[in-house]
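One protein chain omitted, others in place.
After this line comes chain A, so read on.
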Amino acid sequence: MLAFVLRRLWQMLPTMLGVVLLVFVLFNWVGGDPAYILAGKMSSPEAIANIRRQLGVDEPYPVQLWIFVKQVLTFDFGQSWATGEPVRQVIGSRLGPSLTVLVPLTVLETLIGVALALAVAFVRGSLTDRAVMIACTVGMSISILVYIIVFQYGLAYKLGLFPVQGWGDSFAVNLLRYAPLPILIGLAVSLAPTLRLYRSFVLDEVNQDCVRTARAKGLPERRVMWVHVLRNAAIPIITHVMANLPALLIGAFLLERFFGIPGIGREVILAVERSDFPVIKAVTVCVAAATMVFNLLADLLYQAVDPRVRLA
């Protein structure tokens, strides 16, 4: 177990190094001279030289790369170009609002998705099954933008069921007042693809020998579905949920932007708009690291769920 974790962590090193290199090449080489972006259109050569010296851009590339690696290792990404706030603080303070929306969203999506997938797979091939699948395909085709625009206008602006946008200081107020509508929209958008995927996972298991055996020995259908099928389908479902967690953090960027939620996603969009490279670099590296760690966690969870899985 410990050996497995250690080896996996060791294997992450080259990938992490690749991410750092990729980000470095993108921003320091392809991205052009940041001094011109920072100084604006009207700038004197002295001002630009000054900025270049402050940023360390006049150093040779290997030195700059070393500075970036040191930043990653010490988790100190300098200051935001736009606000002067330390990047570490930016990420730390934006994490809370993002999680306030994303944790309930993920939990609800998984629970509803699994329950519906079992129900639909139970009546597989029927008219209900086909109707739900067609509804899912249509639902997936509607842009998330349209869901947000229409729901925000209809439910919040016209009917006044939710605040149109905003964010408070207290966690309870945020969760109960400002988060429900973004969560509802997130569910509307993500439930259709999740359901389709989970249904295919469940269908893979329904035809297994063990399920037939369970039926043959006279177990009630309900118990077969919930215990025998779900337990086996849990592995791909866990993988999906875990693999999606870091992407979710960013994936909610449109929701955060529309509803004025000061989260990571909105911060990334703002940073791209302002060419705030330190923030984008830091978020990219952190999310890549998180993705790798969550994949490792998914593997560890397999064993907890399914004792047949051997971590070798």
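Here is the rule we go by: a contact is a pair of C-beta atoms (placed from the backbone, for glycine too) under 8 Å apart; a residue touches a chain by one contact, two chains touch by 3 or more; residues count from 1.
Note that in this section contacts and distances are computed from a predicted model.
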{"item": "Complex member absent from the view - protein name from UniProt, among \"Heme-binding protein A\", \"4Fe-4S ferredoxin\", \"2-oxoglutarate synthase\" or \"Peptide ABC transporter permease\"", "value": "\"Peptide ABC transporter permease\""}
{"item": "Contact with the hidden chain (one of A:T74, A:S141, A:S170 or A:N207)", "value": "A:S141"}
{"item": "Candidates A:V120, A:A179 or A:L254 - the one touching the absent chain", "value": "A:L254"}
{"item": "Among A:G186, A:P246 or A:G263, residue touching the chain not depicted", "value": "A:P246"}
{"item": "Contacts of chain A with the absent chain, listed as residue ranges", "value": "14-15, 18-19, 21-23, 26-27, 30-32, 37, 137-138, 140-146, 149-150, 153, 157, 246-247, 249-251, 253-254, 257, 268-269, 271-273, 275, 277, 280, 283-284, 287-288, 291-292"}
